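Heads up, the thing below is written out as structure tokens.
Heads up, one of the protein chains got dropped from this complex, but the rest are sitting where they should.
Showing chain A:
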Amino acid sequence: MSDSKLSKNLLRMKFMQRGLDAETKKQLEEDERRIISDEHWYLDLPELRARENLILEERSLVSCEDLKYGRFSFQGFNPEVELMVMMNPKEEEEDKQEEEVSCMQLDVTDEEMALRYESLVGSMRKKFSRKRDQTSEDVDIKRVFLKPQD
């Protein structure tokens, strides 16, 4: 039988391919895959990465020089602006150090806060404890049966 009389679909059927070589089988499979994959769109990542340009352009100076935000308030003239500046996170280490220093200059330092909290916890607990708990807390004696004294 010559190939021209049989259709392509018939030749692609499994029973017709049992007699073929391994190489021709692989070729036919590849052809099929290519037909299917030609219709699908995909990103050829390795090729794209090789072609990707190494030179990037940036128009703005803000990221080049790390420019700060444009609103300033000095010596407490506008408290809203000062609050906003403080709320924004600072990334530089020097700014972190400055923040620590400025924290120390606040009214209450960390040590004082810690001391205050120590006493605060005890007093708050006492406030919310009931009468039964109060007496049991204060008196810590082991209860033993006392014989009545006649």
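Note that in this section a residue touches a chain if its C-beta (ideal position, glycine included) is under 8 Å from a C-beta of that chain, and two chains touch if they have at least 3 such contacts; residues count from 1.
Simple rule for what comes next: contacts and distances are computed from a predicted model.
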item	value
Protein name as given in UniProt for the chain not displayed, "Alkylglycerone-phosphate synthase", "Protein AUXIN SIGNALING F-BOX 2-like", "Hemoglobin subunit alpha" or "Exosome complex component RRP40"	"Exosome complex component RRP40"
Residue of A:A22, A:L54, A:A114 or A:L146 touching the missing chain in the full complex	A:L54
Candidates A:A22, A:C64 or A:V144 - the one touching the absent chain	A:C64
Residue, one of A:S37, A:N78 or A:T109, that touches the chain absent here	A:N78
Contacts of chain A with the absent chain, listed as residue ranges	53-78, 81, 84, 88, 92, 94
